[in-house]
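Note that one protein chain is taken out, while the other chains of the complex remain in position.
Think of it as A, B and C in the order they're written, each chain with its own count starting at 1.
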Amino acid sequence: MPVWDDVIPANERPVFDSAGMGVTRVGFGRKPALVIVDMSYAFVDSAFPLGDSRVGWPAVAAIQRLQAAAREAGMPIFYSTAVWKASRIETGLWKRTPEVHRALQDPKAYEIVAELAPRTGEPVVLKNVPSAFFGTDLLRMLVMHGVDTVILTGMSTSGCVYATGVDAFSNGFRTVIPEEAVADRSGIAHKVSLFNFHMKYGDVVPLDEVLAYVRRAMSHDNSTVSPVGR
Amino acid sequence: MPVWDDVIPANERPVFDSAGMGVTRVGFGRKPALVIVDMSYAFVDSAFPLGDSRVGWPAVAAIQRLQAAAREAGMPIFYSTAVWKASRIETGLWKRTPEVHRALQDPKAYEIVAELAPRTGEPVVLKNVPSAFFGTDLLRMLVMHGVDTVILTGMSTSGCVYATGVDAFSNGFRTVIPEEAVADRSGIAHKVSLFNFHMKYGDVVPLDEVLAYVRRAMSHDNSTVSPVGR
Amino acid sequence: MPVWDDVIPANERPVFDSAGMGVTRVGFGRKPALVIVDMSYAFVDSAFPLGDSRVGWPAVAAIQRLQAAAREAGMPIFYSTAVWKASRIETGLWKRTPEVHRALQDPKAYEIVAELAPRTGEPVVLKNVPSAFFGTDLLRMLVMHGVDTVILTGMSTSGCVYATGVDAFSNGFRTVIPEEAVADRSGIAHKVSLFNFHMKYGDVVPLDEVLAYVRRAMSHDNSTVSPVGR
Partner (left out) sequence: MPVWDDVIPANERPVFDSAGMGVTRVGFGRKPALVIVDMSYAFVDSAFPLGDSRVGWPAVAAIQRLQAAAREAGMPIFYSTAVWKASRIETGLWKRTPEVHRALQDPKAYEIVAELAPRTGEPVVLKNVPSAFFGTDLLRMLVMHGVDTVILTGMSTSGCVYATGVDAFSNGFRTVIPEEAVADRSGIAHKVSLFNFHMKYGDVVPLDEVLAYVRRAMSHDNSTVSPVGR
């Protein structure tokens, strides 16, 4: 039973059903990458004003399982996080109070949580906007790896994950969200975002199903990209 | 009282309140443009499988008022719609049944409703993905007009409007959604999308407030862009 | 002997040689696509003010050979051209005289030459700026095909071809220009653009070498993208 079942009213379902929305699946492709969006203390941990430990730490645990499986399969892994900037020109037009802006100045805020720390060779893209594709090299790196499937995880579901998912779809990638590997400070925003995404753009599936896929998809073809200058 | 008040549970509000989310406003800028997303029969009218007349036609009426005010003020107006394509390569990875794909083949599907028909000099961008910025010239045209504020309208709220709004925000525009001028086949998706947008990226405000702003913002400065080759 | 040999002065070569620029090759990848930029009458034929038959028609002949080989190999083929627009907002800031603007209004101007006419299933992207990637769906379609190598042809070498090549490189594609399959109204601009490109971004190679590669690269894997809604 999908996570959104208790929030989408029965009288709203017929229009989706009659259009066949959410019935089909995009499906898994042949060359996946794992994308981990904004799993920094600022969002994972309630010590920060935008963070929510109740949902953040369980998502960390789920992503750890995927990260381990992806590493074992030799699958490319990418992370996004932000960098604190003093000026609004560099930060963008986020609706943030001065208190939140100050709290994010803590160097720990945008640090990816230790449990998911990137290893050498696992790129981290820095962004100031919701989507991990916007103003970053993520797309170029996915192209260089020949990726056709983005396994999308992180926080928050309705914010940076959703925006990244729409861009992954718009750029032509099959996009799969393992339900337990995304989290949001709002339960209703979490559920409705996953519903929207699954109806139109990609597949929201249980973590176990994605883990099984990752284990099958052992990478055969990293030969495409050779070391610099060879 | 905001439209989302009856769907965001009371116990989910403190985390937003304590972070000051949704408290501030981005505010109106000095040079607005009106962007009308996908107000074609395919989405407005229940004659098409993705359409919903109950919410679509009232949105048409609201946008008509804005369109008239924008024309009187000399404000730039932009429209988006799609073009039917036979192949999945050109269509993208939308989760659509063959029935929906066939219904969209009707030439009327992606025609903008007559009530909102673009006039000469009001550009229409053609897109195959959710955001009206993605794979179009919309951004260049906004830059050429010196626009700083996007008044965002159309359908559906949780789909193409939301994706366009995130891109408007990410590209540095103040983004204002007049609540009555957007619509969605799902009430819950409509409300939660507006809640998300207002908390983080832009301002969701009553139509009347936007109309008053448009009337104030009579364009003084179209001189920036002269005719071709002069 | 490369085409630029007679225009790059001997005293300018040491700095390139000592940096090893132009020495290495990016090389062919495993999944190529053919991109044919702006081979419309406006650029190919001297009947139009921006056209140059002397170099345009020989390029058509070279591209015809590639197009035939690509079709036989089942390789994806993409075309770009423009659409005439009345207003400068839609046209962009091109430095064009009113006479040129008028000449381009002829419906034949932006029509792809009959000798290279696209077949059903070979997408044409419409653009108003130099690069065929900018404001189009080209990148998404290359991603959906799993392309890693762009074979870049068309006109003009120093204008739309070069801009498209820089974007292909920046998006992570191996980019190969078959020398005879690009053309420019200026011989010096043609040669120096190819020199620049070969020094830094991609490979400029003889047509015959690319033809041999295309014939080897028979497509095995179009299975990735199934028909809509199946």
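Quick note on the criterion: a residue touches a chain if its C-beta (ideal position, glycine included) is under 8 Å from a C-beta of that chain, and two chains touch if they have at least 3 such contacts.
Here the structure is a predicted model, which means the values were calculated and not measured.
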- Note on the structure: Contacting the left-out chain: of B:8, B:100, B:113 or B:139, that is B:139
- Which of these touches the unseen chain: A:72, A:90, A:115 or A:208? A:90
- Item | Touch with the omitted chain, as defined above, among C:40, C:81, C:131 or C:153 | C:131
- Hidden partner interface residues of subunit C, rising order: 7-9, 12, 15-16, 18-26, 49-50, 52, 92-97, 99-100, 129-131, 134-135, 158-159, 163, 166-167, 169-170, 172-174, 185-189, 192-193, 195-196, 199-202
- Query: Contacts of subunit B with the missing chain: which residues?
  - Reply: 24, 29-31, 139-144, 146, 148, 170-173, 224, 229
- State which residues belonging to subunit A touch the missing partner chain. 76, 86-93, 96-101, 120-121, 123, 126, 128-129, 135-137, 140-141, 144-145, 225-230
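By definition in this document, only the chains that are shown with their structure count from here on.
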- Message: Could you work out how far the Cα centre of subunit B sits from that of subunit C, in whole Å?
- Response: 35
- Chain centre separation (subunit A, subunit B; CA means) in Å: 25
- Among all residues of subunit A, those touching at least two other chains are 24, 170, 172-173
